[in-house]
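Of the protein chains in this complex, one is absent; all others appear in place.
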Amino acid sequence: MSIAIPAPRSELVEGLDTPLGVLAPDGSRRACRTLDEHLADLDETALTDLFVDMSLVRRVDEEAFALTRQGELVLWPPLRGQEAAQVGAAHALRETDFVFGSYREHALAVLRGVDLGDLLRVWQGHALSGWDPLAHRMATPQIIIGAQTLHATGYAMAVRRDGGDDIAVACFGDGATSEGDVSEAMVFASSFQAPVVFLCQNNQYAISEPVRVQSHAALALRATGFGIPAIRVDGNDVLAVLAAMRAAADRARRGEGPTFVEAVTYRMGPHTTTDDPGRYRDADEVDAWRAKDPIDRLERHLASVGAPIEHIREEARIRCDAIAKEMRAAVVKGEAPAPESLFDHVTVTPTRRIRRQRAEHLAFAASIQEER
Amino acid sequence: MSIAIPAPRSELVEGLDTPLGVLAPDGSRRACRTLDEHLADLDETALTDLFVDMSLVRRVDEEAFALTRQGELVLWPPLRGQEAAQVGAAHALRETDFVFGSYREHALAVLRGVDLGDLLRVWQGHALSGWDPLAHRMATPQIIIGAQTLHATGYAMAVRRDGGDDIAVACFGDGATSEGDVSEAMVFASSFQAPVVFLCQNNQYAISEPVRVQSHAALALRATGFGIPAIRVDGNDVLAVLAAMRAAADRARRGEGPTFVEAVTYRMGPHTTTDDPGRYRDADEVDAWRAKDPIDRLERHLASVGAPIEHIREEARIRCDAIAKEMRAAVVKGEAPAPESLFDHVTVTPTRRIRRQRAEHLAFAASIQEER
Amino acid sequence: MTVETLSLGAAVGRALADALEGDPDVVLMGEDIGRLGGVFRVTDGLQARFGAERVIDAPLAESAIVGTAVGMAYRGARPVVEIQFDGFVFPALDQIVTQLSRLHYRTHGRLRMPVTIRVPFGGGIGSVEHHAESPEAYFAHTPGLRVVTAWSPQEAYSTLRAAIASDDPVVFLEPKARYWSKGEVDTALVRDLDTAEVLVRGRDVTLAAYGAVVQTALDAALAARDEGIEIEVIDLRSISPLDVDTVVASVERTGRLVVAHEAPAEVSVSSELIASVVERAFGALEATPERVTGYDTPYPPSALESHYLPSLDRILDAVDRSLGRRSSRTGLVLEGSAR
Partner (left out) sequence: MTVETLSLGAAVGRALADALEGDPDVVLMGEDIGRLGGVFRVTDGLQARFGAERVIDAPLAESAIVGTAVGMAYRGARPVVEIQFDGFVFPALDQIVTQLSRLHYRTHGRLRMPVTIRVPFGGGIGSVEHHAESPEAYFAHTPGLRVVTAWSPQEAYSTLRAAIASDDPVVFLEPKARYWSKGEVDTALVRDLDTAEVLVRGRDVTLAAYGAVVQTALDAALAARDEGIEIEVIDLRSISPLDVDTVVASVERTGRLVVAHEAPAEVSVSSELIASVVERAFGALEATPERVTGYDTPYPPSALESHYLPSLDRILDAVDRSLGRRSSRTGLVLEGSAR
């Protein structure tokens, strides 16, 4: 004898059963009532831009990976496979919007104009952050999982108080959804109807843990329990991500509050350059996702609509080579910070205690130098 | 131009629009497909027991309130209005189930056989907890909002490992649903399909904050986003709570995992004896809820089915008077703890540091005593 | 200049009102601070006066209260958040330690975090578990945070104004046992966030305290005077950074140091103060420095709090030990230094 407590229904979230998308892996374009209206303005130039940007950030990622192998960087969390999710998001935002990401949002950083030296400084071990978050309206890498979702929500609360129509975007992974902070961010965002978009890149893994460890239900469903509408899209379809993020940003700008966007994608590489994914996942799985590559599919689509694909590819290649060169140069140019900088910016005005430690350490370091 | 991101649908949770119930405020019994099958065994004796138990715990609450006004207790968080929610829950459980409550679960404590002196010791300021949690299978009062939901979940995870069919119950309020811990508890409960029931007594307020500060959506909906089925019942209808808790407990025992039960009720009194609810809510609202009193309605129902209501009332009165007397006696008997007990049980084997502090303090206290 | 007689709680409220009035970027957020005016009525009337957009009743989630304040600061706000009681600050510790305290350092000075966290702290009010604690050591150990206290209405007003005006994150600990005690408040009096103050001059022993214990220290000085002992009382005010200079200067005069606070002794502010004074003025110390603190146990049931807290008698006993007089703790009459 039991009561039938109903299970969550799929009507709640668009794309719950099958993530919404408009580009098939073979590049063919299909219609999607929900997404299409946000893609009406996309001409060949716009599509080309998306292709070039995805190619560029892939090259940035590859080059950084290589630089790590060469010992130039201490660590790198690769984004390979997630180019569409991040490039689609970047293209949906205004310059004045503020992005709060994790440590894997390199594409967003590059597209928001972050200098490559500044991007890499952290991963060289030379700095705790590389760029000016206020100048680029993008927070620097966040390593504490989920912490940035509260910052994005607070920022959006402050936007509301200002009466602005900027929005905040919180980027986080599938694993992050388990952290209390992410749930609390949804509570506050919902309660204050804050103009924030929660962009969850579900790349199927939190280091070694498959997403089912975090949740049996689809992650997009999580948001609806907080009263936040959600949409689930194919994260390897740059147009789907772009459309969903535009829709979510529009809602936020109109004062309709937060939206949760789940971009279903896959982390093709290791978690970071020190990880060994062979220990926890099969080559088959990786191969299956390789067939859904976000860049290949846009390339096929461009070809299918008659765009000058050879030319576009060539243009992308030239820019990729240039950016790779720029990265290597930046890394070589990147200097280790001066020892005294260790004591800078602990507080806005240094305390006597820090001033004393600084003086003592510098005297000590100088004497050691002398001895040698 | 916008996409229609669908709002949460009411089909997701039974009782989302109107909480499920079987007893109207006027005591009339109505049918409810979902709940009725869990109430089939309820005869007049069982109904009488529920009535007497609710009357008893109300009297315990009243008496404790009075004892606080008389300066015998330092504080009391009254449960008035929530008798059905707690008594209904208590009657749905086995003795071997483990209850993890907040600070307001006095009814559950009394019905699980906690001695009245042990119940009151904490509120006299004599102890940090009054009873043996293992003996009564009920954790002692938890003041950190939401913390106990993780303990309940962990307990249930351990039950699964044992292969037992016990369950754990986590009791918490509407306000608690905002704490990260409660969300994390749902993540773990869902992920490990732990036999835990989340009983949320939505008494409309977290101190002064109405429930809409915590959530625009119904609280029961929260659980579904974690993949946990939820049911929303009239928390002033003891039969509805009993049925929902039985259903949830059955699911858990059968290995079907966690369930969330929202009991929609009202805190008739102040948050605690130091609170002044007049500052944040209207008398009208309180009056409206008084008309939905959980005890009155069961009394009317008993009368309507021809139970010897005068006799039952008299029996309840006698037991209530007895329990009130017992409480007063217990409070008078309750002794302040000995100073040396301050140093007991910091660790299982006292450290040298604590032994030294204890010896020094006792020497000091003795010398002060002497001087006076 | 306005001078008024206010309770300490009212002085806090007044500081908040004046800050809200003086700077549109100041925003208050906390549980029950709106209509209820806070559980201590400190924010009474502020929501009615400044609106629910600037005096925000937050959902019940401390990590989010601090975390969203961080986000607001990214956009130029100057949030002042309330944690309802000392014991409820721990869910916010991650946001305080890993985010708020180090975003200025992490961003190499590009971001500032002018966030004030108000925490009523300390015991002695006969309350239940988690309502009487002194968590300052957790904050003082955290680089990048300023941690300040106040013992009088004047200090509460002036120090809170300084905290809110500071571009660094500040944890402002309010001694709840003294919320109802009154004193004159001059709203023109300006305080900084890193100096201690000698409240009473004395040549025999230096007694350093902060928060509610300062009053007990003053009482001790008065009581000792009857016995011909001069205690120099220092209100540390700033817990981090500690104003070691002021304490060292005093110890160089008195040769003796007693430190008192309510928090447990182990790895505490008194540990640090003693270590720092020893490092800087080892030669000046004529006797073993003494601590009078909460014991290294959790905060006990309120029936025992008078035993737990640094009482007048325990402080006087420590002063006696420091002076080599009869100690009730050891029963011995000690000569010279207490070695």
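In this document, chain identifiers A, B and C correspond to the written order of the chains, with residue numbering beginning at 1 in each.
Here, a contact is a pair of C-beta atoms (placed from the backbone, for glycine too) under 8 Å apart; a residue touches a chain by one contact, two chains touch by 3 or more.
Keep in mind the model is a prediction, meaning the values are calculated, not measured.
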Check your understanding: Considering the full assembly, with which of the depicted chains is the omitted chain in contact?
Key -> A, B, C
Revision key, fill the gap. The listed residue (C:Ser181, C:Ser271 or C:Ser306) that touches the chain absent from the view is C:Ser271
Check your understanding: Of C:Tyr74, C:Tyr138, C:Tyr157 or C:Tyr179, which sits in contact with the chain we cannot see?
Key -> C:Tyr138
Check your understanding: Who touches the missing chain here, B:Ala185, B:Val264 or B:Met327?
Key -> B:Ala185
Revision key, fill the gap. Those residues of chain C that touch the unshown chain are 63, 87, 90-91, 93-94, 97-98, 101-102, 105-106, 129-130, 137-138, 140-141, 143-144, 240-241, 263-264, 266-272, 274-276, 278-279, 282-283, 285, 287-291, 296-298, 337-339
Exercise for review: Go through chain A and note every residue touching the omitted chain.
Suggested key: 74-75, 103, 122-128, 143-145, 175-176, 178-181, 206-209, 213-214, 274, 276, 279-280, 336-337, 339, 341-343, 346, 353-354, 357, 360-361, 363-365, 367-368, 371
Point to revise | Those residues of chain B which, in the complete complex, touch the missing chain | key: 98, 100, 127-129, 132-134, 139-140, 144, 147, 150-162, 168, 180-181, 184-185, 187-188, 191-192, 341, 344-349, 351-353
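In this section, only the chains that are shown with their structure count from here on.
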Point to revise | Distance-maximising chain from chain B - centres being C-alpha averages | key: A
Review point. If you average the CA atoms of chain B and of chain C, how many Å lie between those two points?
Key: 36
**Study point:** Euclidean distance of C-alpha centroids - chain A vs chain C, Å
**Key:** 41
**Study point:** Residue list for chain A, restricted to those that touch at least two other chains
**Key:** 180-181, 184, 187, 191
Review point. Tell me, which residues of chain C touch at least two other chains?
Key: 58-59, 61, 63-64, 91
